[in-house]
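Removed from the display is one protein chain of the complex; every other protein chain stays in position.
On to subunit A.
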Amino acid sequence: MAPPGQAQRSSSPSQPSGKGEVSDLKAQLRQLAGSRAPGVDDSKRDLFKKVISYMTVGIDVSSVFGEMVMCSATSDIVLKKMCYLYVGNYAKGNPDLALLTINFLQRDCKDEDPMIRGLALRSLCSLRVANLVEYLVGPLGSGLRDSNSYVRTVAVIGILKLYHISAVTCIDADFPAMLKRLMLNDPDTQVIANCLAALQEIWTLEASNSEEASREREALLSKPLIYYFLNRIKEFSEWAQSLVLELVAKYVPSDNNEIFDIMNLLEDRLHHANGAVVLATIKVFLQLTLSMNDVHQQVYERIKAPLLTLVSSGSPEQSYAVLSHLHLLVMRAPILFSSDYKHFYCQYNEPFYVKKLKLEMLTAVANESNTYEIVTELCEYAANVDIPMARESIRAVGKIALQQYDVNAIVDRLLQFLEMEKDYVTAETLVLVKDLLRKYPQWSQDCIAVVGNISSKNVQEPKAKAALIWMLGEYSQDMHDAPYILESLIENWEDEHSSEVRLHLLTAVMKCFFKRPPETQKALGDALAAGLADFHQDVHDRALFYYRLLQYNVTVAERVVNPPKQAVSVFADTQSSEIKDRIFDEFNSLSVVYQKPSYMFTDKEHRGPFEFSDELGNLSIGADAADTVVPVHQVDANDKDLLLSTSETEKEDGRALSSNGSAYSAPLYDAPASVPASQIQSDLVNLTSGLSGHVPAASLAIDDLLGLGLSVTPAPAPSPPSLSLNPKAVLDPGTFQQKWRQLPISLTQEFSVSPQGIAALITPQALLRHMQGHSIQCIASGGQSPNFKFFFFAQKAEESSNFLVECIVNTSSAKAQVKIKADDQSMSQTFSTLFQSALSKFGVQ
């Protein structure tokens, strides 16, 4: 007999030799087909093995189909199995040939040996040829009634297969009802389990088009049925147990006593050696007790030990699957695991995917009592192991620092990282120090002293560089040579590939300018010039904005670019609680490993219409990141001044503004509304007086800058062709984000919103419905009074040309600031008019 390896080697150099061998086989099989000589089965076996080995390595042996079928008349069970395997593999591609096999398979279904009956029935159902389904109904029906349980288990799954080939045939033959009867009456638990699996699939799929099916599906969760399964749970095989437990997890008991009964009954399952059973039991416990807070907590305590055992035994892959679930639980209730932190210490040889989960758990469970140990451990990883691990560990230390109130010790540790003088460690640490300073400005003295010693030449990663530059700008008064470092960075403007870094550089040099004008003047001029010449749209825009702002009024510019900051109290969570709950509901499945609910990765059509509440966060983050308008002061968690500053950009100089700049204070200080207006005024006075010392220098600088001689004339709008929109436009969020990222802004405008409109805009939804009436669809929206943010899109009626709109409505100023991006740039002006007219009608009728 030839192992497939040899077969492959001999055939792979040239395909024809494979063909030659196939025709050889064909002849030999034909010879044996009719023979009844003793020992003929053994030679058949060798030939069959060859055929199957060819099939496995991918050589097409369908040409011997006829001969295989002829040879199938044998009582040798191994021969039969090989023949069934062969037939199952090729029948789908050769439906005509498959017809040949029906005969002998049907005959085998009536064989006296139950083994052969079962095998034949399974093969018959595995042919997967739609026009042969009529031949399946009879054997399946008798298979269900077979006296032998092996045949019945096969027949039950066979019915499920039939359903997937032809649902109508399956339903018409009334098989689901038969399965239900069998499920309730069969003595064999494997038959019962298979019935359950089959019925769950069939009724779930049928439920969408038949009410009866959805009723039946509900009935699976009825009390008598659940108890029927639970009472026999120990008789089921370990795999069937997971199936049953999965069903029980969906059951809603009528009262607490019932919940405790079920849990008592299932408690011993937590000692089962099969991790799938343990996880399924845990799911039942968690789901049953969701409404009972204390018991739910006790459940966490109870399942801790079994989970930790599962994690520490078995292959890394198995422990990863379990660890993902543990991770989910730890993230839900970190406090309950805070004393178990040592279990999350990483071993040196563990794979990175395991270590990463453990790091996240260590981060989550850190509290006052264990922070010292955990951070010490994390520092070991930062110094000891591979680079991705070191990076993750440093991030983890940073996250803990941001969670804790007592950050003293952690700050020291972070600063020690900077002294390690490893590029990647420095890079990660810088980003963290930046975040830390935003939350705890009181640490600036300590941090700045160390950060000041870092040579910017050693920092190459954009994120780290941006962080360093931010600190240089923010703390330029404390860092002696900040202006000079910035200056040297600006000299190398051309070599700086990351637009993020260039944006930060612009802002930092502005901030530095306000604090130390004489030293920074030249650098600022160079930076603005370089920024205006930059090919990147956002860098260009920001430079232009700063330039005009300075030109208008230096004091105002300082208020905009470098306002007093509030420390960030909480950094935004990336995942909404609704998504987390959905993942929790899908415990013991892939969702937990991927950390997203199943609809996000199984089927695209279910991703459906965006929900306003839970998806907005993601989208607007994505959109912001996409156009990288992340001005430094946005990080000050003061989104409103960002909005304002952008709207300021495009204000024409002619717009009436009171000259003392206090006109700005109203909208600008809208956000910290708790500050009384009088105080703002006095703040303002202080600031101006404080600045007055170097105002001459600053304005001198402006004069220099004006010498750049820039003239920006708006491009003449093309004659507007008429535009009609597709009322049923569709665009999925992914495409929207992608387009938003790719397309340049073709138009930015500001509209007034009618007072009635403002009045009607209590929630974002009101405007959405209105705009929908004008064929402009909303893809995401959010915000609270006075600022609302919307993303709209519209499509041209005749062709699929899209318009994308970001619209920010400020209800207190009754203005809407609109950014339009379009596939077809020439139409954007027309669309803008249309958009404006739609918006102006809002609330009027």
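The rule is short, and it goes like this: a residue touches a chain if its C-beta (ideal position, glycine included) is under 8 Å from a C-beta of that chain, and two chains touch if they have at least 3 such contacts; residues count from 1.
Keep in mind that, in the parts below, contacts and distances are computed from a predicted model.
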Report summary line: By UniProt, of "WD repeat-containing protein 46", "MHD domain-containing protein", "DNA primase large subunit" or "Sterol-4-alpha-carboxylate 3-dehydrogenase ERG26, decarboxylating", the chain left out is "MHD domain-containing protein"
Query - Selected residue (touches chain absent from view) among A:Y320, A:F417 or A:W493 - result: A:Y320
Report summary line: Missing-chain contact, candidates A:L279, A:A467 or A:A794, resolves to A:L279
**Report entry** Full-complex contact with the absent chain, from A:K26, A:R122 or A:K796
**Finding:** A:R122
Query - Contact partner of the left-out chain, one of A:Q28, A:Q106 or A:N148 - result: A:N148
Requested in this report: Write down which of A:V593, A:A797 or A:A814 is the residue touching the left-out chain.
Outcome: A:V593
Query - Contact set of subunit A toward the excluded chain (per top definition) - result: 3-5, 8, 39, 41-42, 45, 49, 52-53, 56-58, 75-78, 81-82, 85, 112-116, 119, 122, 128, 148-150, 153-154, 157, 160-161, 164, 188-191, 193-194, 197, 200-201, 204, 234-235, 237-239, 242-243, 246, 267-269, 271-276, 278-279, 305-306, 308-309, 312-318, 320-322, 324-325, 342-343, 345, 347-349, 351-353, 377, 380, 383-385, 420-422, 586, 588-594, 598, 601-603
